[in-house]
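All protein chains but one are shown at their positions in the complex.
Letters A, B and C mark the chains as written, and numbering starts fresh at 1 in each.
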Amino acid sequence: MVRTEVAVVGAGPAGLSAAIECARAGAKVTLIDENAKPGGQLFKQIHKFFGSREHRAGIRGIRIGEELLAEAQALNIDVWLNAEVCGIYRGSELWVVVDHSESRLVKADAIIIATGATENAVSFNGWSLPGVMGAGAAQTMINLHRVLPGNRIMMIGSGNVGVIVSYQLMQAGAEVAAIVEAAPRLGGYGVHTAKVRRAGVPFYTSHTVLEARGSDHVESAVIVQLDDKWQPVAGTEKEFDVDTICIAAGLTPLIELAAGAGCSTCFIPALGGHIPAHDEKMRTSLDTVYIAGDIAGVEEASTAMEEGRLAGIHAAAALGHYGTDEESRRSAEVWKRLSTLRSGPFGQKRREAKDEILNSRRTLSERV
Amino acid sequence: MKMDEKKEMKNDKDRLICRCEEITLGEIEQAIDEGCTTLNEVKRRTRAGMGLCQSRTCSKQIARIIAQKTGKPLSEIMPVTSRPPARPVKIDVFRTGESNEESN
Amino acid sequence: MKRVIEHPVLGRLEDAKEVKISVDGKEMTAREGEMIAAALFANGKNVFRYTNKRHEPRGVYCGIGRCTDCVMIVNGVPNVRTCVTPVEAGMVIETQQGIGHWGEEGSGDRGGEDGTH
Partner (left out) sequence: MKGQYDVIIIGSGIIGLSSGYYLSRSGKKVLVLDRSEFGSGSSGACDDMILLQSKKAGVTLELAMESLELYRGLGDELGCDLGFKQMGGMILIENQRDLAVMQEFVEQQQACGLNVDIVGRSEMRRRQPNINDKFIASTYSADDGQVDPLMVMKGFIAAGKELGMEVSYQEGVIGIDRDGRGDWKVTTALGVTVRAENLVIAAGAWSGKIGELLDIDIPVQPKKGQLLITEKIPPVGETNLWTASYVVTKLKPELAEQEEPDPVKKELGLGFSFTRTVDGNYLIGSTREHVGFDKRATFEAVEALSNQVVDIIPLMKHVHIIRHIAGFRPEVKDGRIILGEWPGMEGLFVATGHEGDGIAMAPITGKLVDDYVCRRELPKKVAELNPQRVLV
């Protein structure tokens, strides 16, 4: 059995930031991640971030990941890789399996869960054929494993993930035959969308995928137009010769560890669905359990990092590493940056959704 | 035209929803018709979500199907009961752990 | 289905030790430590198993160890998630049929009567 003060689950942008913040405050931190490399999605994000300068606009995700890692290393944070957290018991015990072969029990005074989000599935006839995969799977294959999963790709979904992964597939040498979007309008940020459009990729709005065809592997994909009631219009089917269909249908917060630990949840569609209820300190309904990043509502790497810092500051303070004044001061700084990030047309919606969660948490604690 | 539509409907019933247990849309809709209104119930009736991935891929789709068929808001369709392990775990992981402790 | 050797952002693929693995009895070359699924993709293999009920082909779906679609028999043990299991020299990998069977390393040859369909 291993004792630590703060156990952080997930070494993506939120988890790394949380761990760094705790370690800076002087807490003993164990950072646990199931992947061989820390950084979470950052190491798949080879595109440049944008936003304000202080949020590292213009810097690629991989670069941010490297900086965070260097900082974590300098702070002597104990990082466990290839380590899957399989369960959380009694709000303080983590069952960790390392290298798929060795079980460890970790006892922590506080736990920060930063497990991120998982890709939504879309089902259609033939979607279980080899060659149909999540956009994230394709991204992992090209940017992490450096293997192309196919040569001619159809992307389902025109949100940021859809257009960014499409572009990255092209950078890796694949051809993107079409990007299909069920909504009448494209979903991604203009900058990313324009890049793909300039490269000559056709977009099909108000279209959906009807079927993946092939005997043992995808050989073609059939799409169909949707009317204003989202019903397929007969006779508008188009068949594309593709060997790969990627699904980019949005993300859902990965809450199973938190839910299994006993954290109450609330339902916020704008942030991806069921989310652990949490307060402005990122604390869940369990006093010792905090969350940060996409698990607390799907947003972006930059907000995930700020939320990680918040969780880190408050967890450290709860363990006595900061006095109340220090805690408030540090927390206020982060909140200021978070508010900037959540301003503007895209951020507004998320800020409202976040407020809804904070309110539901308040109701929750009043009830208890 | 009508025939074609029918054919498509039929095909749609055969569409897989739970990839692990190979449970179709038709089977899930039948369970809902028989009175299931929660993810846990659909799971226990059809085995959708009982496979190797433990509903991690299909549960959100099933929630949507329940909502569509019953009119229940998505907010009231709770996630399936979360139980450890969060990943498939080899049974002998504890033995390795033990021997490691001894050698430390 | 090929390796991304040159990349405009990530640069050239670093060299890695090459190892031999056996896939359905055929020898393939892999980069030591890469995920089995990546090695199979690089070698042009994309059907990893056939399902239990409908006997349909499956491959990689989520790529990060969650969906369990990419499982194969590895060194005689069924249901190994190939997208999160690193390659080792001499690994014996088989396309899994249904729930699979116990290989020699698994059990000393103890296949089940309904385990092979």
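The definition used in the following text is that contacts are C-beta pairs under 8 Å (C-beta built on N, C-alpha and C of every residue); 3 or more make two chains touch, one makes a residue touch a chain.
This structure is a prediction, so every number in the text was calculated from the model and none was measured.
Trainee: Using the touch definition given at the top, which of the shown chains does the missing chain touch?
Mentor: Hidden chain, whole complex, touched shown chains: A, B, C.
Trainee: Consider the whole complex, including the chain that is not shown, and state which of C:Leu13, C:Val47 or C:Ile99 touches that chain.
Mentor: The one listed residue touching the chain not shown is C:Ile99.
Trainee: Of the residues in chain B, which ones touch the absent chain?
Mentor: 34-38, 40-41, 44-45, 47, 50, 52, 54, 83-85, 88-95, 98
Trainee: Applying the definition given at the start, please give the residues of chain C touching the unseen chain.
Mentor: Per the touch rule, chain C residues meeting the hidden chain are 52, 76-79, 99-102, 106-107, 110-116.
Trainee: Against the chain that's been left off, what residues of chain A make contact? List them.
Mentor: Contacting residues on chain A, toward the hidden partner: 87, 89, 93, 95, 103, 105, 262.
Heads up, the rule we're going with is that only the chains that are shown with their structure count from here on.
Trainee: Which of line, ring, star, complete and other names the graph you get from chains that touch?
Mentor: Graph shape here is complete: every pair of chains touches.
Trainee: Mind checking the centre-to-centre distance between chain A and chain C? Centres are C-alpha means, answer in whole Å.
Mentor: About 26 Å, centre to centre.
Trainee: Please list all residues of chain B that touch 2 or more other chains.
Mentor: 19, 56-57, 87
Trainee: On chain C, where are the residues touching two or more other chains?
Mentor: 51, 56, 58, 61-62, 65-66, 69, in rising order.
Trainee: Applying the document's contact rule, which stretches of chain A touch chain B when the two form their complex?
Mentor: Chain A reaches chain B through residues 34, 84-87, 95, 97, 100-104, 118, 120-125, 127-128, 234, 252, 255-257, 259-260, 265, 267, 269, 273-274.
Trainee: State the interface residues of chain C toward chain B in the complex, per the touch definition above.
Mentor: Listed in rising order, the residues are 51-54, 56, 58, 61-62, 65-69, 71, 79, 81.
Trainee: Which residues of chain A touch chain C in their complex?
Mentor: Within the complex, chain A contacts chain C at residues 34-36, 46, 60, 62, 100, 118-119, 128-134, 136-138, 140-143, 145-151, 171-173, 216-217.
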